[in-house]
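To start, the structure under review is shown below, and the notes come after it.
For this view, one protein chain was removed and the others were kept in their places.
Right after this comes subunit A.
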Amino acid sequence: MNIIITIVLTAFIVLYTGLYKAKKALLPLSLIGLGVAMGFAINGWNKNINNYDMMLMDNYAIAFTVLILTGSFLIFLLSKNYFTNSDYLAEYFTLMLFALVGMVMMVSYLNLSMLFVGLEIMSVSLYILAGIRKRDFGSNEASLKYFLMGAFSTGFLLFGITLIYGATGSFDIKVIEQYLINNPTSVSTLFYPGIILMLIGMCFKIGVVPFHFWTPDVYEGSPTMITAFMATVVKAAGFAALLKLFGNTFAPLHDFWLPALLVIVILTLFTANITALFQKNFKRMLGWSSISHAGYLLFSLIVLSSSSNNSVLLYATAYIAASLVAFAILILVKQNLGSDSFESFNGLAKKNPLLALTLTIAMLSFAGIPLTAGFIGKYVMFVNVMNEYHTLLVVVAIVNALIGFYYYFKVIIAVYFKEGKEVVIPISLAYKAIIVLGVIITLVIGIYPSVILNIL
């Protein structure tokens, strides 16, 4: 609770500071707020604070809260030289903070109404954030598309919640779980469409195939800053919410929703990877690659085990670390070369060895090369699925990993092997810190994953 209060307070303070044109104070204030919230979160470790049976701050919630807050902290730092002439700086920070409030609710809910409220707080903030550049057509298009699709999916989610309420008479996920355990054979017919509708609604939010159509356009059109926010933190929160629901509450009906999930996973992997192969724009490629990573993340739901939570946390951390590096470098390249196509990365290594090396490590992590966090993440997912001998599924994943190599290596090839404009890109301290930190996290998890394997 105090985490949410802290973030909300920070958001309002930032908003009012913005009114008084104290632009310089906005970023430090937000960072302090996030820091305090993170302190509260870490302080709640092992305490399992229950808020009126609406939210439970168990270790699962706290681990994901810390991940989300850390990711946001770094993304806030990225904004340092990003919104130079924008008049909406205060609104921008405020909305991101509000979105964070929604996400904290999404990872800690005990009640489906809280899930819904959290999801909406997050989504509404993101609709506005996607369109925050109101004179930019791309940004407007992204905002509208995201809003229409998002509202649509909210509908599905609500229908699902209603049906489940009809079957069980409660929004409380513990009561729902108990209902399934008590009635293993006589589950109400209302329940089944409820699960499927909720699955569809959630899949819209995390953007997996076939509910992904908004993702590439929105990611491309939004300001890169916001794209980074959506592709990393928001996605992690969405997964945490999904896993909490399907990995625990709906687990007794695993056999029922597994086929639907398998179809989603296989479609996601193939569609996202094959489409990413043909992208000419780096940002759009990252959008498609984020869809494909969502597919790998769903592996954790195929075989439910005690380690599912931890493998999602691991994969999400690995993915966020690599993404932050990639997005930070994308912003730098775009600012200095004016474009986010692959061509603008050509010959980057000549004058910017640090950027080239770190970008390479990020791409290797995305691709899942050993000694990077991405490999450990994929490895854990594969072992998890192999546990019940879904060998064919692992073969599908391997084929997709191979396709992935092509487009991730396209970046490395552009950076090292192609000739391009030789521009020295100045890197500010904040960016340098983010990039180096991202790479360090990637390598530490890659070489010694035990640091993160026992958290949950």
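Basically, a contact is a pair of C-beta atoms (placed from the backbone, for glycine too) under 8 Å apart; a residue touches a chain by one contact, two chains touch by 3 or more; residues count from 1.
Throughout what follows, contacts and distances are computed from a predicted model.
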>> Please identify the absent chain by the protein name in its UniProt record; candidates are "histidine kinase", "Molybdenum transport system permease", "NADH-quinone oxidoreductase subunit M" or "Monovalent cation/H+ antiporter subunit D family protein".
In response: "NADH-quinone oxidoreductase subunit M"
>> Using the touch definition from the top, which of A:G39, A:G138, A:G420 or A:P449 touches the missing chain?
In response: A:P449
> If you put the missing chain back, which residues of subunit A would it touch?
Replying inline: 364, 369-371, 379, 382-383, 386-387, 391, 394-395, 398, 401-402, 405-406, 409, 413, 416-417, 448-450, 453-454
